[in-house]
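Excluded from the complex is one protein chain; the other protein chains are retained at their positions.
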Amino acid sequence: MKTIGHLISGKVTTEGQRSQDVYNPSTGEVLKQVLLASRTTVEEAIASAQAAYPAWRDTPPAKRARVMYRFRELLEQNAAEICRLIGEEHGKIVHDAMGELQRGIENVEYACGAPELLKGEHSKNVGPAIDSWSEFQPLGVVAGITPFNFPAMVPLWMYPMAIACGNTFVLKPSERDPGSTLFIAELLLEAGLPAGVLNVVNGDKEAVDTLLDDPRVQAVSFVGSTPIAEYIYNRASANGKRCQALGGAKNHAIIMPDADMDNAVSALTGAAFGSSGERCMALSVAVAVGDEAADAFIEKMTAQMQGLQVGAFDDRRNDFGPVITRAHQEKVVGYINSAEEQGAEVVVDGRDPKVPGYENGFFVGGTLIDRVTPEMVCYQEEIFGPVLLVVRVNSMQEAMDLIDAHEYGNGTCIFTRDGEAARYFSDNILVGMVGINVPLPVPVSYHSFGGWKRSLFGDLHAYGPDAVRFYTKRKTITQRWPSAGVREGAQFAFPS
Amino acid sequence: MKTIGHLISGKVTTEGQRSQDVYNPSTGEVLKQVLLASRTTVEEAIASAQAAYPAWRDTPPAKRARVMYRFRELLEQNAAEICRLIGEEHGKIVHDAMGELQRGIENVEYACGAPELLKGEHSKNVGPAIDSWSEFQPLGVVAGITPFNFPAMVPLWMYPMAIACGNTFVLKPSERDPGSTLFIAELLLEAGLPAGVLNVVNGDKEAVDTLLDDPRVQAVSFVGSTPIAEYIYNRASANGKRCQALGGAKNHAIIMPDADMDNAVSALTGAAFGSSGERCMALSVAVAVGDEAADAFIEKMTAQMQGLQVGAFDDRRNDFGPVITRAHQEKVVGYINSAEEQGAEVVVDGRDPKVPGYENGFFVGGTLIDRVTPEMVCYQEEIFGPVLLVVRVNSMQEAMDLIDAHEYGNGTCIFTRDGEAARYFSDNILVGMVGINVPLPVPVSYHSFGGWKRSLFGDLHAYGPDAVRFYTKRKTITQRWPSAGVREGAQFAFPS
Amino acid sequence: MKTIGHLISGKVTTEGQRSQDVYNPSTGEVLKQVLLASRTTVEEAIASAQAAYPAWRDTPPAKRARVMYRFRELLEQNAAEICRLIGEEHGKIVHDAMGELQRGIENVEYACGAPELLKGEHSKNVGPAIDSWSEFQPLGVVAGITPFNFPAMVPLWMYPMAIACGNTFVLKPSERDPGSTLFIAELLLEAGLPAGVLNVVNGDKEAVDTLLDDPRVQAVSFVGSTPIAEYIYNRASANGKRCQALGGAKNHAIIMPDADMDNAVSALTGAAFGSSGERCMALSVAVAVGDEAADAFIEKMTAQMQGLQVGAFDDRRNDFGPVITRAHQEKVVGYINSAEEQGAEVVVDGRDPKVPGYENGFFVGGTLIDRVTPEMVCYQEEIFGPVLLVVRVNSMQEAMDLIDAHEYGNGTCIFTRDGEAARYFSDNILVGMVGINVPLPVPVSYHSFGGWKRSLFGDLHAYGPDAVRFYTKRKTITQRWPSAGVREGAQFAFPS
Partner (left out) sequence: MKTIGHLISGKVTTEGQRSQDVYNPSTGEVLKQVLLASRTTVEEAIASAQAAYPAWRDTPPAKRARVMYRFRELLEQNAAEICRLIGEEHGKIVHDAMGELQRGIENVEYACGAPELLKGEHSKNVGPAIDSWSEFQPLGVVAGITPFNFPAMVPLWMYPMAIACGNTFVLKPSERDPGSTLFIAELLLEAGLPAGVLNVVNGDKEAVDTLLDDPRVQAVSFVGSTPIAEYIYNRASANGKRCQALGGAKNHAIIMPDADMDNAVSALTGAAFGSSGERCMALSVAVAVGDEAADAFIEKMTAQMQGLQVGAFDDRRNDFGPVITRAHQEKVVGYINSAEEQGAEVVVDGRDPKVPGYENGFFVGGTLIDRVTPEMVCYQEEIFGPVLLVVRVNSMQEAMDLIDAHEYGNGTCIFTRDGEAARYFSDNILVGMVGINVPLPVPVSYHSFGGWKRSLFGDLHAYGPDAVRFYTKRKTITQRWPSAGVREGAQFAFPS
């Protein structure tokens, strides 16, 4: 059985004492083993990054970017293999994996722009013959800790830009589906990255805490659940590190009476059930304004869901695959049960999906629950499964109050044709990423990703322009020159 | 005796139970009383700011800026009174207070540019007929906690930009010299700021902790010593607030053998002794490369210091005034004593300055100490007094290693004529603000202020472009419109 | 009778041989004389600007900006007098003059941001130890030629930013209403501008051609009619000068069937008749989509126009005043006549307005003409009077085709509630300034003003960010230092 190791100083090592099973969630079987790094192994990776830093820092940004151009080519050339690895460990269908990879590639493309993005501001004559300018210098060794749900994309949110900015990197990916992450990291080395600039350690809390406590690590980027995000942020901050930690979400869509209902239903189908709802930008709550809109939405969505196909990752005809573990499957079903018990109406029930040939897979079918209220557990917590809740309200303001009252503030959207409603909503809603008739308003790679409230801890958002600021520190230089220099010297030294 | 109160909801209140003496450090006498706010009073100020927020947030940035233009005029018109207030409570000489105020005004000027600075990025066609843009929205209620050494300037680093960005503000200035701070805040209200948008509470730890713990406060800016900065940062962060906390410094100047020595001596005289050295950007260590440079520097500096005049704030002929308290005076003298005991050479001794007519003032004279080594206490800690240490090294690299090894990384400078030396230094030194033949490389108001290492906790620097980012949060909107809208409707509805 | 002279080298001179009458258009009487500069006088002004250039160029941008802050204060303090001068020479009502002045002040505010706006881009390590940065340096002497319709605002579009960028300036305002322009220029000198940095010459074609031909003038900004704009642009360009020349307009508003009709009528009343329609952003053509919309619009607009009050400038109850000259009054009436002759329907007829007590004033009343077609002269040419044409079309696309086919492309707007229609319109229409439910989409001062097609000759728009680029030229510096410098020298020279 294959063992997934660590990438340190340019080499994959598979020595180690502790390991953990990696499952194929479509079959429920153990597929591989992944090593869990000890503190010593993580420190070795940090030391490797530290050693590689001085030379990489001094490499011109344009040369650093050139490695990213080649990396981008290799990602395109190896897309099929990457998607296969994602699929067999995570369970997402090939087309969905390809979408994930494409988003990741776009972050590599943004990192290719490092020479432009690292420009500082230059001011001539801040005083008489005094100039001043800013530089955005790299931090040193930085670390990334990433979740299981996007094993290719989320790491690519982080290290391409961190590295293009001149840092060196230690990545701790999810131990549940580490295969594609390691494979992609090796491609970056193949693209010409010097050994030690990117290191990957697989592991669990021991690895995480080592990264959080080691004084050589200057900054930590994290994506995961809110409790862990908060833990990471507080511990890293207390240790004097820069940190950005992205947590959970409960993303609502408002369905206005004037919405293009076919469009809304079609958009929400993908946004709610795609990738089994295991996305921090999944749209998991539809808030219908008025019963008329609610009834129309429920009717059309129910019809639309008849065609939803759940199944194994390697059959492109499937719409979505299993959830990540048996335990998570049970947790999602538990939320549906609790909704029912607390008085909601399960309109489409995915608790017992049939997936012939994959009876042991961790599947949950697409589920639609109407008449959900804010008091219910299913509403308050992030389900992270293919479950769409419908809440009915009487006015747009009521819908907005609901969203603003929720703990999370990652993404949201509104379906309307009306310019004024859209503007009022996007202006006032207390959410970081807002869609207008766009159900998954994930910012493109040249904007930045970040929620509000307890969905993000830190000042700066992920990827895009904010990532440049996160992975660099500002230095401001003020310069004047003594007046009696070589210039006048020359003037007097050689009179005609 | 005058009692300095709080400014809450547009009114100055002088009711309260606890108060503290405010001294005139030039005479050593108690001058006024300052109230120390209870938790209840601080919460009242926060509530006032919270109530003022919605309307202020919706006021167009250009209108918010217009208040700053008028504020700027009032600051210029009231400069004499402001400087008098600073002088009698802090002790700095009138011309120095004027310099401080001018720097503060420049921050108000920068805030006048809010309409330009708040522009977001707009991307057409991030996908087919899909647009996306970012907005930098205000945070809500934010707080500032400021030190005694710049009672006018440091608050002006904070609230003009915070307010111009649409936030409302609660300021907790130093209780040692609160007079000018409150006076200036009243001018901003006179300039047309709605009541409640800026509130000032005087106080001590109780006030500070209330600001750090109240959930309505979204962000905290702090300037002070490193231990307090660290405390503030960790507590505010743990409470989910955005925070930037600026701490202490030990700023070194490298004197290269090719330096214009007259220029260096002249520049360092002001940088070391101005404002009695009570500046986080004071240049307190001169590192001379080679004994030849050291000897020349000591000789010229000793001569220059003969002319230094220490005395009361209201005599413009004085170069600098007293330190802030009796206790601080004793602490500074203690550092000089320890230097002497640990083997350094006190070349010019300011431990017993004569200031006729002000025998009880908290004065320390300009002091020059040669042959200081890194092991000495006077080198390791921030003295915050008119004391210049000289360290002798053999090479520029040795000088740089010394700087990089120090706990602080606020400011530094090099004196040289050589382009290459200057570039190598500014590129590599681990300090946030670098001067090349500029001894106090305080960035101008349109750049940002911030040290590295333990001189600043937080991701973003103070004032300038970084302040815009600190006082706003990013929202990203992605928008598409349903295709079958009014447009095609019209097209088909009215055929010719 | 008062004679208006020139401002050269900081002094107003009233010597000169040729002069011209300045009228009060409300009464039709000659009010003052204005001198018309000879070639020699203009050259004197250029020489003054040339002499003032080197010192002004080297003045730090923050100091240059400080003059603008004071200028801003003086404009506010002298607003009443400025508006009186505008009113008596131009005829616009006091409240309209105040609006013009306010817009001008906003341009001064933008110029206050020069230190921020002049920042260049700094790139560290474009190669190994090689840095590169850009500077935006001033051009030298630049000239502005401005029209009668905004004697305060349009000059303020130009010289504040030009001067804040470090240039010196020669202004040639309209000879029809030169009083306020000269008065304002004197305020800038009072604000502390060194003599010669701003010069004003009144004159006609001789003055204009001198500015266009003199090799010391580096750039020319012009606002006026399209034939003159084209002449200016070609002659200045052929002489090697940078030039931006803004010409005429014919701004259309599309009234969609879903428009908020009350809002549209109210908005268009001001946009069509304000300042007697003598604005290059006047909305002079309403394009109604469908007869239903057209009929409703005509009905409501006719009712609204009953309340329109035309009269003398100094009565605030008036909505608009006279046109600029007797000849222009006759020209406007001629357009109305021709419309009628060519088959359009004059719904509201302003050809013979009654203005008791001002029987000799150059008045035209508000005029509404329905059923205008693209072949009519009144449609093809810019009327520059209080005349609103209505064209009826059957679809939004037809309305857009009409706009795109017109010679001019200055401003346009659409009235709709529909997000999709607005987005399609603003994306595709061949016009530089687009309003969505905003009838006069004049960009705010921190954006830039410019039409497309034959409404603007040149690459860069007026005021705002583009003005910074227009009034500066890019210099790019690439720097490396020889490696064997003082740094290593020091290292070896002083071994331990």
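Letters A, B and C name the chains as they come in the text, with residue numbers starting at 1 for each one.
Simple rule for what comes next: a residue touches a chain if its C-beta (ideal position, glycine included) is under 8 Å from a C-beta of that chain, and two chains touch if they have at least 3 such contacts.
Just so it is clear, the structure is predicted and the values come from calculations on it, not from any experiment.
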Next item on the list: Kindly state which of the options A:10, A:194 or A:482 is in contact with the chain not pictured.
Entry: A:482
Item checked: Residues of chain B (touch criterion as defined above) contacting the omitted chain -> 58-62, 115, 118-128, 133-135, 137, 416-420, 422, 436
Next item on the list: Against the chain that's been left off, what residues of chain C make contact? List them.
Entry: 121, 123, 126, 130, 132, 134, 233-234, 237-238, 240, 242, 259-260, 263, 417, 422, 426, 431-438, 441-444, 446-450, 452, 454, 457-461, 465-466, 469-470, 473-482, 484-486
Note to self: List every residue of chain A that touches the chain not included in the displayed model.
What the structure shows: 62, 65, 69, 72-73, 106, 109-110, 112-113, 115-117, 119, 124, 129, 131, 256-258, 289-291, 394-397, 416-421, 423-424, 427, 444, 446, 479, 481-483, 485-487, 489-491, 493-496
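What we mean here is this: only the chains that are shown with their structure count from here on.
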Checklist line | Whole-Å separation of chain centres (CA-atom averages), chain A against chain B | finding: 36
Check: CA centre of chain A versus CA centre of chain C: separation in Å?
Finding: 48
Note to self: Quick check: how many Å separate the C-alpha centres of chain B and chain C?
What the structure shows: 42
Next item on the list: Pull out every residue in chain B that's touching 2 or more other chains.
Entry: 417, 444, 446, 479, 481-482, 485-486
